[in-house]
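One protein chain omitted, others in place.
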Amino acid sequence: MSILDHVWLGVLAVFHGPALFSLFGLPIPVALVMVLLGVVAGIIVGATPGLGGPMAMAISLPILISIFGFRPEALLPVMGFLVGVMKGATLGGAVPAILFNTPGTPDAYMTTLDGWPLARNGQAGKALRVAHASSVMGDSFSDLVLILCAPFLAVMVERFLDLPEKAALLILSLTFIAAVMGGSIGKGLISMGLGLLIAAIGTGQDFYPRLTLGMPSLAEGFSVVTVVLGVLVLGEVFKSLEDGLRDARSGSRPDTRPRGPQALTRADFGRILPYVCRSAVIGTVIGALPGIGSTLAATLGYTLGRARHARRGGSPAFGEGAIEGVAATEAANSAVSGANLIPVLSLGIPGNAAAVFLILAADSIGGFNPGPWVFRVPTTGSNPEMVVAFGLFTMMLVANLLNWTLGGAVMRASGIMARIPRSLLLPSVVLVTLTSLYVQAPEMMTLVVTLIFGVLGYLMRRLGISPLPFIIAFILASPLERAIRQAFAATGGDVWFLVNRPVSAMFLLLGVWVIVASLRRKSPR
Amino acid sequence: MTGSHRTLLLAAACAAFALATLLIWIPADVDSSVIQLVRRRASIGDAMAPAVAAVILLLGAVVLVFERQREATPGLPRESLVFLGLTVLIIALSFVLMRWTGPMLTVLAGLDYRPLRASAPWKYLGFGLGGFVLVAGLVALAERRFSWRGTLVAALVVLGLIAIYDLPFDDLLLPPNGDF
Partner (left out) sequence: MQSFYKGAIAALLVAASTTFGSEGAQAQGWMPSGPITLKIAFAAGGGADTQARLIAAELESRYGWTIIPEQAAGRGGLSLLADIRDDPADGTVIGMTVTDSLGYSSRASEAPWTPADFTPIATTASFQMGLVASAGSGWASFPDLLDAARGGQVIRFGVMSAKLADQAYLLGEANDVAFNIVELNGGAAVMNGITAGDIDVGFVAGAQSRGVASGDLVNLASALSAPLTQTPDAPLLSEFGLPFDSDGYFVFIAPAGLPEEARTALAEAISAIASDPSNPAGEAIQRAFGEASTLSGAALTDFLTRQYDDAGALMDAASN
């Protein structure tokens, strides 16, 4: 059977799969219902600061598996729900970023930069519509690239990237982050160095957990979600609470009531389209690289969009409420989710937390083992894993369709929380965040550690140090250390393993060039 | 003190921390060296990653010294520190209440908390009181006054979280019940 036959079988597996119930005599397949539930749940949890897609996926996976069991038929409904949550959450993440200046998901942080000024100008409705359109467009583009390229790219990545090249690629991405993020390279490096250092605590290969000062509670290191929620969510909440306090005292409390037309006009659409297209490509390219997630895509999309906007003298500028800023960020971070499945499906390496849960689902249920054979055309009969893969693609397109049609309404409905004053909402966010963390890691110590990272996040913000390089370095630290150890061991202890191969040497040269170029660009100012 | 002075101070603090990490913390608190010999092969030891991190931190501090003219560092006024202290105090108090309310009340009732940690109403006591104090306390701090609205919201948030995490799922534990 050819690949096209498999595509058709995949579509049939979704639409002709087991029916949940019949509507007017039409059987409603359970996979589609699960995608719908996932999208709605995803938008709502994405819109709730401190919840986020990965957390919803982590909580729902065991529940889904106990509902559907371990039969191969369970794969599509379970993954359908997870895909729905993944896509819904990226969309929903923009809601609190725009309405409350609090990113609902870490990758929506850059959305606050222009979304919140827009909301303060009474343009929250328009900002949400821009986010919706950009997010769905970026996502759809990324999915198309995934579907068209996955089989070919899988083979290419596999053929050209050996262990040293993978290590060099991670080094390149970190240098890039230090150079482009935040205004000061020095502060960027400090933020990154701290992230790498904290990621080193309690991890490593020795049986004695390093840098733990003999404290057993540090022996397992800090979990990603604790650090991310502490620094990004609690740190931001503390700062916003204090800012709210100051504003209240000075009597200039931000007013986000709608003023002026909120609809997205044809002219607006024309303004954002170039940014959406560029960011969609950036997000797709970054998503296709293993180990680099949507936060970097959002930052890059925003930074490059800001440069373009400034060159053209656009007004208002980025950071002061430009709809282009919201569009550049949302298109980029949403475009990651589709392309992210390229390394997942070809190598089993996730690019972000959401992809991890798809692997976990496939792993728990069985019958689908992400790897290159997913796209292998069998000599006789059909390849059931390729059918599942195309079933997954079909559900992603369905989820996009739902995001297009229902997503905007659900997003704006989720924005009902805009009416809740921040002085009531932010303290509630603290408790929701802490409770959801405890549910995953049930120890009071988890909460104490999150509080400490919250204080760190607050101090970094007050000292003008961007917390993003810290977070990204923390997340990439362990893949980077592992890649370097493995490359070193695989080459038999060759000290020059990073520079004596053309591709990895090229990656490193590129990294040096990025640093030098940005130092030059910044120094004459 | 100007913004560039504060930048210099920040750079000095980071450099000191990086040097202390490199020269004291890592040698004292990591088992293996940067490169070690295992099974007759050179391999990368556990000290490599933190050493690289500390060098990057030091590098950042050095670059910051050269950037100090352009890069002003905002200050940390006393009122910010007071606000932060109060926030941490309220949250820490709520943690203490979460952890100890249930066990204290069971002791008063002549019971042991551990077997009751998954039974209503005992399992809700710590989370209920601690969560309530956390939200109500932070609302009062943000509004600089005590309000009935704040207490109502705090109660609703606590009840909502119980409804989301505890009622549908037997396996999920609210604070502090996983500690027993």
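Should a chain be cited, it is by its letter among A and B, assigned in written order, with residues numbered from 1 in that chain.
The rule we apply is simple: a residue touches a chain if its C-beta (ideal position, glycine included) is under 8 Å from a C-beta of that chain, and two chains touch if they have at least 3 such contacts.
Just so you know, these numbers come straight off a predicted model, no measurement behind them.
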For the chain that's been dropped from view, list the shown partners it touches.
A, B
Among A:141, A:357, A:393 or A:507, which residue is in contact with the omitted chain in the full complex?
A:357
Looking at A:216, A:270 or A:313, which makes contact with the chain not pictured?
A:216
Among A:90, A:142, A:337 or A:414, the residue in touch with the chain that has been omitted:
A:414
Residues from chain A at the interface with the omitted partner, ascending:
37, 40-41, 44-45, 48, 51, 58, 60-63, 65-70, 158-159, 161-163, 166, 205, 207-209, 216, 219-221, 347-349, 357, 359-361, 363-364, 366, 369, 371-373, 413-414, 440-442, 482, 485-486, 489-492
Can you list where chain B touches the absent chain?
39-41, 114-118, 160, 163-164, 168, 170-171, 173, 178, 180
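Note that only the chains that are shown with their structure count from here on.
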Roughly how far is chain A from chain B, centre to centre by C-alpha average, rounded to an integer in Å?
23
Residues on chain B engaged by chain A in the complex (per definition of touch)
10-11, 14, 18, 21, 25-26, 29-32, 41-50, 52-67, 70-74, 76, 80, 83-84, 87-88, 91-92, 95, 98-99, 127, 131, 134-139, 141-144, 149-150, 153-154, 157-158, 161, 165, 169, 171-179
Chain A contacts chain B in the complex at 59, 62-63, 178, 183-194, 196-197, 199-200, 203-208, 210-213, 238, 241-242, 244-245, 248, 422-424, 426-428, 430-432, 434-436, 438-439, 442-444, 447-448, 451, 455, 458-459, 462-464, 477, 481, 484-485, 488-489, 492-493, 522, 525
